[in-house]
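Removed from the display is one protein chain of the complex; every other protein chain stays in position.
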Amino acid sequence: MTIYVVNPNSSQHVTDGISRAVDPMRSSSPVPIEARTLTEGPPGIESQAHVDGVVLPLLAHCAALESQASAFVVACYSDPGLAALREQSSRPVLGIAEASILTAMSLGQQFGIISILSKSVPRHMRYIGAMGVKDRLAADLPLELGVLELADETRTFERLKAVGTRLRDEAMANVVILGCAGMTNFRTDLEAYLGIPVVEPCQAATAMAIGRVALQKTR
Amino acid sequence: MTIYVVNPNSSQHVTDGISRAVDPMRSSSPVPIEARTLTEGPPGIESQAHVDGVVLPLLAHCAALESQASAFVVACYSDPGLAALREQSSRPVLGIAEASILTAMSLGQQFGIISILSKSVPRHMRYIGAMGVKDRLAADLPLELGVLELADETRTFERLKAVGTRLRDEAMANVVILGCAGMTNFRTDLEAYLGIPVVEPCQAATAMAIGRVALQKTR
Amino acid sequence: MTIYVVNPNSSQHVTDGISRAVDPMRSSSPVPIEARTLTEGPPGIESQAHVDGVVLPLLAHCAALESQASAFVVACYSDPGLAALREQSSRPVLGIAEASILTAMSLGQQFGIISILSKSVPRHMRYIGAMGVKDRLAADLPLELGVLELADETRTFERLKAVGTRLRDEAMANVVILGCAGMTNFRTDLEAYLGIPVVEPCQAATAMAIGRVALQKTR
Amino acid sequence: MTIYVVNPNSSQHVTDGISRAVDPMRSSSPVPIEARTLTEGPPGIESQAHVDGVVLPLLAHCAALESQASAFVVACYSDPGLAALREQSSRPVLGIAEASILTAMSLGQQFGIISILSKSVPRHMRYIGAMGVKDRLAADLPLELGVLELADETRTFERLKAVGTRLRDEAMANVVILGCAGMTNFRTDLEAYLGIPVVEPCQAATAMAIGRVALQKTR
Amino acid sequence: MTIYVVNPNSSQHVTDGISRAVDPMRSSSPVPIEARTLTEGPPGIESQAHVDGVVLPLLAHCAALESQASAFVVACYSDPGLAALREQSSRPVLGIAEASILTAMSLGQQFGIISILSKSVPRHMRYIGAMGVKDRLAADLPLELGVLELADETRTFERLKAVGTRLRDEAMANVVILGCAGMTNFRTDLEAYLGIPVVEPCQAATAMAIGRVALQKTR
Partner (left out) sequence: MTIYVVNPNSSQHVTDGISRAVDPMRSSSPVPIEARTLTEGPPGIESQAHVDGVVLPLLAHCAALESQASAFVVACYSDPGLAALREQSSRPVLGIAEASILTAMSLGQQFGIISILSKSVPRHMRYIGAMGVKDRLAADLPLELGVLELADETRTFERLKAVGTRLRDEAMANVVILGCAGMTNFRTDLEAYLGIPVVEPCQAATAMAIGRVALQKTR
């Protein structure tokens, strides 16, 4: 049995980053954790059509894994297919956006989100509304860097520091969430810089999945 | 130029019902109104996978109509693909769930929704949360009748009366929305029975589309 | 039958501006659209006493038009008398504040409002609270220009650009509403400048009224 | 200097009931408390037009009293003219609806409201929304008795007990507000019957006015 | 290193019940799980004074365990001392109320809570307000059984079934939370009876703690 962390975009280097991000948790997990790439997905999920379009292949991908799955993690910050996968699967199903927010809610009173692009923000806001947790949001602010542009790590970290500082000092956030699966490398340094907890969503969701695997034993 | 009302399920009789429902508005519309069937869709949209699964064919269907379209109406109460179609199209795009709620908000202070099945309710609640209008919702209560079962009109109307009465008298709804594109036939009778406005969502969205076609003239 | 757009202040030039603003929609309307001045109103509606004070004359004005009315639009951004007129009239009744907000809610996830004066803001906030849509508001920021001062179009447009930019970039608004009936001239230019939808409320409400006239045919 | 409690309807017996209701507080007030009748008002305030229509005469009435006023209380559960009177007067101004809710918020976590008629409820809901306290409302339920019908005290008390019990046991209210200035007689008995605090709004607002008169001494 | 689940009341049988409830999870946890009794606590926590009164001894109890602690779970449904313990400890700290709600939020759209007594409900409502998740609450309804009375298991289960059914069918809850640490025995049977997920809060919080222990490895 395995916890499957499914990256719904087709970029193997993103999957590799996710796998590295959850690596320190493997020794604490009762089951293996496997990061997988949805090869049918687009290279990056940047539009609502991308989000909606990966759902059917994601469902098929997970259906094939159902019998060996301890739990599923959907590893894209738009949580594509989360509700549908929950209807399909009998296993615990977590999405990195939802899980990062639920985690942040126990680490600070007001959470901030760092988005890659301003056009991601309305999508997040709909989701936060659907989750019913708007009152806990400090602000959601963009880096204004596309997925590919994140690769320039010096520039990316400069932007992360600037936006994180704005969230902490102007919007009064007590905890910050990295609002994209492609920023795993920066969590530790940003947390050290800001002095408040920084949540990397793939880690947060996988941690929650580990707990759910344990919880299933009580069923 | 035409207002396209796209039924994302493949049931022609549902499309026919929608067309009849909007028929009285045709003489007041500056452009023709055409109800269309998404033949790639399932016979009825009853699960989240159905909702997500129709998005790509719906986008393709509408892309082909873009140049002749005055506006698009997505005619399923889960508003599948609404956000994605808005990103794709330069025309006004309306969804029957959103439009029915926005319409109801100007007809009464608290709106009630009549769902077909209790399993539809959580999906609606996520959507109402995303719209940020939970405080205006009186309640969302189910008929517990599947799409096919709606065909027994006597039983359906009995249930509509019972659920509508509960919404009005217990949940204090001032206006009631029919939460499915397949109940067009019952609006007038239910409104007469309840004595408060009853909103049929295909009509509400098409009316709003007619307004938007006019509004586009100011751009 | 006619759609009556009633300006509840007594300034004919405001009424004229409204009439020009809705002019492009006339050819798409199934009925004539007539902008009217409430001669009993004050020159401008700037205080709560002004808002409350115009209700009785407005009701009388509209009662006299009831038999020829297809719909009524109350054309002041405080929507004076909206609830009372709905109790009095059997016609569709729309207010420009409510209608502009409902319209903006389908054009962007978070809406910003540009008020003329900071003292207008608390009145708007009460109204947005009554509408139950506070979670969709990005911010409501003032120009700090009185009604008369709007006439200096160069200065007004400079302020509109500055406040609109703040709404878009700091408050993360996806759509902006002109929060006064006297800014009709600036919609197109401001939208071009900001690159996000700008809603002129008299146009939005009249468009919605055109839809409602069509919708009434189904009753 | 005097605290003026202004009944905006023209029924002297309602004013007399208010005066009796606040009578026990007179000995604890630093200034006299005078209940007054707005003779220009309608016999009862039952519609939105009534609410809006009394504002101008109420403002005039209070302007004439300004120099002798320690504070004003608007004694109708729709708080007509409250915002306008606050703009006009330099004295503390309280409305019985607002004050009863603020008082109830410190007496129990969820408050229930007993309205006279179901058509009052939407008006209250708009107001509670404007106050931003919807999350504290358990429910607002009607007696379905008009103002005149309240005079049958036996029937009225039976209805009060039934509605109050529903608020306490079904809607889980911890405190109940009498949602009309004409139910002063029933507070004590209903509180004894229900076993949870019952707030009479004229008393609550006048108590708060007494506090504000003291508070003004610090200015 | 150990996950400490601290029962802040002094009843060893409650602690024993908690230990049994989490027993199936022990084999999936990377560290031992130890349920402890706060001997300074009252036999049961039924009033706000009880809640506030256990904080200082709880802090002292946990301070003495800090160096061996992987994580702390506060095992009382009022989450006494949660915020203070988070300020004191550098370990993950979870409360069973908060954790059960965060867990339920990923198992269903609207959650219901079963309280022991109606006087618990206002305390829960303040907490749900502080968590900012009121919009996700279906209802919180009491068994009206004191802690000692829960020992009559037949009667308790009858009440659980009745209240759970009301939450599911009237309040439209999609998931139910047992709102007391003393109902561990009933989770499985109640879930089977209701057909929707039932969350036992000590299990939910301990599961989340297991995940957090893993997550700490990434720090």
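Read from first to last, the chains carry the letters A, B, C, D and E; within each, the first residue is number 1.
Note that a residue touches a chain if its C-beta (ideal position, glycine included) is under 8 Å from a C-beta of that chain, and two chains touch if they have at least 3 such contacts.
Nothing here was measured: the structure is a model prediction, and the numbers come from that model.
J.: Report, in label order, the displayed chains that the undisplayed chain touches.
T.: The chain that is not shown is in contact with A, C, D, E.
J.: Among D:99, D:150 or D:178, which residue is in touch with the absent chain?
T.: D:99
J.: Where the complex has a chain not shown, which of C:126, C:168 or C:212 is the residue touching it?
T.: C:126
J.: Any idea which of E:2, E:48, E:118 or E:185 touches the chain not displayed?
T.: Once the missing chain is taken into account, the touching residue is E:48.
J.: Could you tell which one of E:65, E:84 or E:171 touches the chain left off the display?
T.: E:84
J.: Hey, which chain C residues sit against the chain that's not shown?
T.: Answer for chain C: residues 118, 121-122, 125-126, 129, 134, 139-141 touch the chain left out.
J.: Touching the missing chain, which residues of chain D?
T.: Contacting residues on chain D, toward the hidden partner: 21-22, 24-25, 27-30, 94, 98-99, 102-103, 105-106, 131-136, 187-188, 200, 203-204, 206-215, 217-219.
J.: May I ask you to list the residues on chain E that touch the chain which is not drawn?
T.: Counting over the whole complex, chain E touches the hidden chain at residues 47-49, 51-53, 55-56, 59, 80-81, 83-84, 86-88, 123, 126-127, 129-132, 134.
Note that in this section only the chains that are shown with their structure count from here on.
J.: What is the graph distance from chain B to chain D, where chains are linked when they touch?
T.: The least step count works out to 1.
J.: Kindly point out which of D-E, B-C or C-D repeats the B-D interface, defined as over half of the contact pairs being the same residue numbers.
T.: Going through D-E, B-C or C-D one by one, only D-E repeats the B-D interface.
J.: So chain C and chain D: same face meeting same face, with over half the numbers shared, or different?
T.: Same: most residue numbers at the chain C-chain D interface appear in both copies.
J.: Quick one: report the Å distance separating chain A from chain B, using the average Cα coordinate of each chain.
T.: The answer is 32 Å.
J.: Where the CA atoms of chain B average out and where those of chain E average out, how many Å apart are those spots?
T.: 41
J.: Counting only residues that touch at least 2 other chains, which ones in chain B make the list?
T.: Within chain B, the residues that touch at least two other chains are 126, 129, 131-132, 134-135.
J.: If every chain is a node and every touching pair an edge, decide which shape results: line, ring, star, complete or other.
T.: other
J.: Among the chains present, which pairs are found to touch?
T.: Result for touching pairs of chains: A-B, A-C, A-E, B-C, B-D, B-E, C-D, D-E.
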